[in-house]
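The block underneath contains the structure these notes are about, expressed in structure tokens.
All protein chains of the complex are present and in place, except for one that has been dropped.
Showing subunit A:
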Amino acid sequence: MGDRERRMVFVTVGTTCFDALVKAVDSEQVKEALLQKGYTHLLIQMGRGTYVPSKFTENSTLQVDYFTFSPSIADYIREASLVISHAGSGSIFETLRLSKPLIVVVNEDLMDNHQSELAEELDERKHLFCARPQTLQETILAMDLTALQPYVPGDAKPIVTLINRYLGFPVD
């Protein structure tokens, strides 16, 4: 193992329960796809889910580990070569700000599924790849990381300027 470069995939579901995603990354097909793409480690933040992934893999070349929560996931994202995340805006923008390749998996079990809007829009703009739990393997195999466009973070200044102008404050 020592001669191989460590390339970690970090999976995060935030504070939600998203067993469908944990199950999907725990499947042999997805692990196989990750190995094929040259990743060596898989770290899963499983949140409030009840499905526990297995640390054992058939060929045992992909090192799997998991935990439930962490006060800050920034360090894990920084360490990762690829992030697979739920569609919450917090995780999405945290990953994009750290310029890490990102696959967002939309939770189709949510009642009010407005979250897919953001992931699909950012996918169209080539800032990330949007997938469903059942299409994750295809997305991993088909993804071309060089096609990703860097995300330029937003700026509150234009909005604050308009608010100042509205209130009659001098705009500086």
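Basically, a contact is a pair of C-beta atoms (placed from the backbone, for glycine too) under 8 Å apart; a residue touches a chain by one contact, two chains touch by 3 or more; residues count from 1.
Note that contacts and distances are computed from a predicted model.
Student: Of the candidate names "Signal recognition particle 9 kDa protein", "THIF-type NAD/FAD binding fold domain-containing protein", "SUMO-activating enzyme subunit" or "UDP-N-acetylglucosamine transferase subunit ALG14", which one corresponds to the UniProt protein name of the undepicted chain?
Tutor: When "Signal recognition particle 9 kDa protein", "THIF-type NAD/FAD binding fold domain-containing protein", "SUMO-activating enzyme subunit" or "UDP-N-acetylglucosamine transferase subunit ALG14" are compared with UniProt, the left-out chain turns out to be "UDP-N-acetylglucosamine transferase subunit ALG14".
Student: Could you tell me which of A:108, A:121 or A:138 touches the chain that is not displayed?
Tutor: Touching the chain that is not displayed is residue A:121.
Student: Taking the entire complex into account, which one of A:52, A:142 or A:160 touches the absent chain?
Tutor: Touching the chain that is not displayed is residue A:160.
Student: If the missing chain were put back, which residues of subunit A would it touch?
Tutor: 15, 88-90, 93, 114-115, 117-118, 120-121, 153-164, 166-169
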